[in-house]
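Each remark here refers to the structure printed beneath this line.
Moving on to chain A:
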Amino acid sequence: MRKLSKLLSGVAIAAIMAATPAVAKDFKYAFQGDSQGLDPHGLNETFSLGLLGNVYEGLTVYDENLALVPALATEWKTISPKVWLIKLRQGVKFHNGNDFNADDVVFSFARTQTKGSDQKARGGLVTKVVKIDDHTVELHTANPLPVLMQEMAFLFMMDKEWSEANGATEAANVSDANEIGYANRNSNGTGPFMITSREPGVKTVFDRFDGHWNKDLKTNVTHVEFTPIKEAATRVAALLSHQVDMVYPVPVQDWKRLDEAEGVRALKGPEARTIFLGMDQSRDELLHSSVKGKNPFKDIRVRKAFAHALNLDAIKAKIMRGAATPSGLMVAPQINGFNAALNTPYAYDPELSKKLLAEAGYADGFTLTMDCPNNRYVNDEKICQAAASMLAKIGIKIDLLAQPKSKYFGKVLAQGGYDTSFYLLGWTPGSIDSHNVFANLLHCQDAENKMGAFNLGNYCNDRVDEITGLVGAETDQAKRQALIDEGFKIVQDEVGYLPLHQQPLSWGAGDNIELNQRADNVFDLRYVVVK
Partner candidate 1 sequence: MSQLQIENLTVEFPSRKGDFIAVQDFSIELQAGEILGVVGESGAGKSTVGNAVIGLLQKPGHMIGGTISLDGERIDDLDEEIMRAIRGKRIGMIFQDPLTSLNPIETIANQLIETIVLHLKLSKADARKKAVDLLDQVGIPDPSVRIDQYPHQFSGGMRQRVVIALALCADPEVIIADEPTTALDVSVQAQILDLMRGLCRERNVGMILITHDMGVIAEVTDRVAVMYRGKLVEIGETAQVLGSPKHDYTKSLISAVPRPDKRINRFPLVTYIEDVGERKEVDIANHWLGQTQDYADFDGPLLKLTDLSMRFITKHSIFPSKRIYLDAVKKVNFDIKSGEVFGIVGESGSGKSTIARMVTGIYKPTGGKIEFAGADLTAMTTAKEINPWRRQMQMVFQDPFSSLNGRMRVEDIIAEPIQFHKQVSTNAECYAIVHDLLDIVGLGKVAARKFPHEFSGGQRQRISIARALATRPRFLVCDEPTSALDVSIQAQVLNLLKDLQEEMGLTMMFISHDLPVIRQMCDRVAVMRNGEICEIAETEDLFNNPKHEYSQHLLSLMPKFFMDKN
Partner candidate 2 sequence: MISFIIKRLLQSMLVMLTVAFISFGLFRFVGDPVSNMAGQDTSIEDRQELRKSLGLDDPVYIQFFNFTINAAQGKFGQSYMLREPVRELMAKRFPATLELALVSSVIAMLLGVPMGVYTAIRRNTLLSKAFMTISLMGVSLPTFLIGILLILLFGVTLRWLPTFGRGDVVQLGWWSTGLLTASGLKAIIMPAITLGIFQMTLIMRLVRAEMMEILRTDYIKFGRARGLSNRSLYFRHALKNTLIPVITITGLQIGSIIAFALITESVFQWPGMGLLFIQAVGNADVPIMAAYLVLIAFIFVVINLIVDVLYVIVDPRLRASSEGD
């Protein structure tokens, strides 16, 4: 396609070349999967949102250090606990030349609540959007919500006129076999890049949007090609042979190879994702265990025995090749609310574990099925295997059920009826705030109030529930921190979860590429510089 057009319009291209800045830079990168469509309100998933974040923008945006900075909104403040006043940026243009204004904001929030949207939860935080003038809006929330603007970084704004003209006023609806959401295959954002061609699962081409409001972007890239490459080996090979400039993720064990190879390097960094093991603490009898009639995890001695059986340093050294940060908390250092003083992992002490188990009446151990994804987190399955062999040493026989993420999540999450007894999960709070962790992981399961939805083992403590509510509403940072610390301490003492580590970000890039490796594993083209 490109080739042909090159052939046909050599003259035209020469003309464009003359018009654009002398430095036209190409950049190619690869990821293990593809974005599921282009609809900004389509799938609420890190990679898709990350990719679309180059094309669309929210009211706010995270910078290279995960600090929240203005994007389409220039200023925001709470005029009452439940009402935010937002000043919109002026002179912003969509890729099609339309102006960005308050109508687009109202429209976009409404669109998140349409049938096909996967952003209902995020958009639903705002119960009402009021247009004050063309560049001012009010956002109303149901409860006081200090973290609202963090959430807004991934809620993208669309052009009302464009959407209406193309029948894309509803989020792409996958259930209709015949109707293809226009916005799913075409894009019109305000971001610095626009998608000029796309073949799903094969290739997506971006070109620089010259009309972007921010002329100070770091990037010098004008043309980007993105290719999904599923196999890790193929992906690394593509980088090693310089067919692409950047790939992610890179298996941690290949870092050495990348660093030794000419012209490429491994990019390592801490990710804000915490990997942990969870235990079913609510059922009276475990679903998948040799222990009948009771639930051993209800006994804190058993939970402690598990905690002390895990050698986090060995996992770090061998499986993660030194690239993980063993963790004693359920949040990473980058997350608002993290307290280094509390971050002490349980000590590795298998003898203590055996003693505890014997005390609890399980001197001979027991058998337990462990659920594990095998393509979701860095070396997820290997971590589970290592944990299984460590637990084997204290007499716990683990039947490991490692599955692709689709099957895994289908089983262990709410829609599978939390069908698990012991599992591995990873969590990055989307709002980069501890409250998200309290609400989703530490709060008792409460489907009605959408709380504890990812607390798969239903760890439950009334005070923690209470703290969750308080943290959500507390605006005084010191008080808030104290509440957070209290909550984390309770969970730690009760061994509600078994945190393992924060996994590393593992990317690879050519030596001539400068880029920003953000802790939430989002790859932002705004920071790519090709030398």
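Here is the rule we use: contacts are C-beta pairs under 8 Å (C-beta built on N, C-alpha and C of every residue); 3 or more make two chains touch, one makes a residue touch a chain; residues count from 1.
Candidates were picked such that all candidates are chains of the complex that A comes from, given by their letters.
Keep in mind it's a predicted model, so treat the numbers as computed, not measured.
Every option in 1 or 2 comes from this complex, but the candidate touching chain A is 2. Of all residues in chain A, only 1-4, 33-34, 36-37, 39, 42-45, 115, 118, 120-122, 172-178, 180-181, 184-185, 199-203, 227-231, 233-235, 237-238, 240-243, 375, 404, 406-407, 409-410, 413-416, 430, 447, 450, 453-454 touch candidate 2 in the complex they form.
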